[in-house]
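The other protein chains are all here in position, but one chain of the complex has been omitted.
We just call them A, B and C in the order they show up, numbering each chain from 1.
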Amino acid sequence: MNSTFFLIAAYLAIWAGIFGYLLVTGRHQQRLARRLEMLEERISRTEAGQ
Amino acid sequence: MRSAWLVIRKDLRAELRRPQAMIAMLFFGFLLLVILDVAVPAGTEITPETGAGILWVAITFSSVLGLGRSFDREKENHCLEGLLLSPLSPEGLFGAKMAVNCIFMGLAELAILPLFFILYGDAFLRSLPALALVLLLANSGFAATGTLFAAITAGADRNEALLPMLFFPLVMPLIAMAVRATGMIFAGAPLPEYSSWLQVMAAFTLIFTGLGFLVSRHIFRD
Amino acid sequence: MIPRTRNPEPVLITCTALLFAAAVYAVFFHAPAERVMGLVQKIFYFHLSCALVAFLSFTTACISGVAYLVSRDLKWDVLGAAAVEIGLVFTTLVLATGMLWGRPVWNAWWTWDPRLTTSLILWFIFAAYFILRAAVEKRQQRAAYCAVMAIAGFVDVPIVFLSARLWRSIHPVVIRADGVNMAPPMLTALLVSLAAFAALWGVLLRRRVRILAMAEQIRILEHRLDREPAQARRARY
Partner (left out) sequence: MAADDYLEVSGLCKEYEGCRALRDLSFRLARGDFLTLFGPNGAGKSTLLRIIATLTAPDSGRVRVDGADLEDGSEEFRKRLGFISHHALLYDQMSALENLVFSASLYGVADPGARAEELLAQVDLQLHRHRLAGTFSRGMRQRLSIARALVNDPDLLLLDEPFTGLDRQAALLLGELLLVLKERRRTIIMVTHDLDRGLAMASRVGILAGGRLAFLEPRHRIDAAAFAGLYLATINGETS
């Protein structure tokens, strides 16, 4: 029945949407966390250097 | 209230002297009416629904141009701060600008309607009084939402296309209801038949006028 | 400081995953296929769940908009932005699944069904929210404008739905799938998937808020770094 094709397509769409969003936000979070640590470390170095 | 009336008078006099908003609205309204004629199969008498659709597309797009200009004069030399410094309350300023927009849209429609009847057949002429009611409701709804988001766009950096992007999705229901009601009016339906549409339009106008007054204090003060 | 210890998140994620597994089981194995439409009706469970998440998000955005205007505390702005983003993602899913479901049942990709039309217009409104967010620099002004947009968007929903329903009343009323009364197993499948998506929403919102807060923290640190060397130099001379 071709309607199962649409069922599968719909579920794929939902999984793709959810996991895609989780993946993107996860990677984004790691990138920001690394950048935050690097910045804090530079701040503490300049404050110590003063 | 009195100072709000002063702002209205000031805007009308300045517009009379240099009609920036009115020219844009009329020119664009006429242009659209002519261009939309393409959507009508040549030589056939248009149905009421199509006629209503064409009329409202022309009115909506010309209104957006007028709404976009509502704070232009205040942005020259930061005159908006001059108004905020005066005893005029932000709510009063919002009300004044909304009234000015209503007047401008009304005037533009006064000019667009005759051209519409010329181009698309004056069979719809007999429905003028009922049409006036729909126009009034739609104008106030557009003015409430449009003034609110024109104030926001005035605050954001120069971006011509920002207002239509914010304005159209929100007024979509108002346009749909106006087109539906006008279609029925053109088809000669009596008032009770399309009164539910008018009620929804009235609800929209009340809600967004209220919202505009409530948040104006936050929008004008940074 | 941003609590970067991630202990609560894995627990939340595993619990959401479990709920999802239960939901998939309930939908595919527990609930019977619907007589009229057959298997394709199973899209409905997750379609409605996505709609629930979108609705939860836009309600949160509206509430945090009002809270920001009252308290002027930027944390509400961060919450609002996170909520709107999630709402937009799930509204897209609602539209996608709606069309995929409509195609076999009504052999048309798009029917002006009041709920779908409402989702579509909502999608435009909250896409415009992000366009507005990108157009304003000053944080406090941007927060106030976005708060107003979120409130206006949310307030518009009942009117959009009402007008879409009125708009349709001319067309012959098509039998609507969910109007069919739900067999008990179907209902449990629906409830489980709703719960799973609500849990997912919680996880996504928490994560998005932390990310936006981190980004803000980075901006402040960078700002201080730009000024730091100048003052350090002057003090030495």
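Just so it is clear, a contact is a pair of C-beta atoms (placed from the backbone, for glycine too) under 8 Å apart; a residue touches a chain by one contact, two chains touch by 3 or more.
Values in this document were obtained by computation on a predicted structure and should not be read as measured data.
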**Request:** With touch as defined up top, name the shown chains that contact the chain not shown.
**Result:** B, C
**Request:** Taking the full complex into account, find the residue in B:L84, B:L115, B:A189 or B:L214 that is in contact with the omitted chain.
**Result:** B:L84
**Contact footprint on chain B, counting only the chain that is left out** = 2-3, 6, 10, 13-14, 17-18, 73, 76-79, 81-89, 221-222
**Residues in chain C touching the chain absent from view** = 72, 138-140, 219-220, 223-224, 227, 231, 234-235
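Here is the rule we go by: only the chains that are shown with their structure count from here on.
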**Request:** Please work out the Cα centroid separation of chain A and chain C, and write it as a whole number of Å.
**Result:** 17
**Message:** Touching at least two other chains at once: which residues of chain C meet that condition?
**Reply:** none
**Item:** Touch list for chain B against partner chain C, complex
**Value:** 145, 148, 152, 155-157, 159, 162, 165-166, 168-170, 172-173, 176-177, 180, 196-197, 200, 203-204, 207-208, 211, 215, 218-219, 222
**Prompt:** Where on chain C does chain A make contact in their complex?
**Reply:** 2, 4, 37-40, 42-43, 46-47, 50, 89-90, 92-93, 96-97, 100-101, 103-104, 200, 204, 207-208, 210-211, 214-215, 217-218, 221-222, 224-225, 228-229, 232, 235
**Message:** Using the touch definition from the top, list the residues of chain C that touch chain B in their complex.
**Reply:** 69, 121, 124-125, 127-128, 131-132, 135-138, 140-141, 144-145, 147-149, 151-153, 155-156, 159-160, 162-164, 166-167
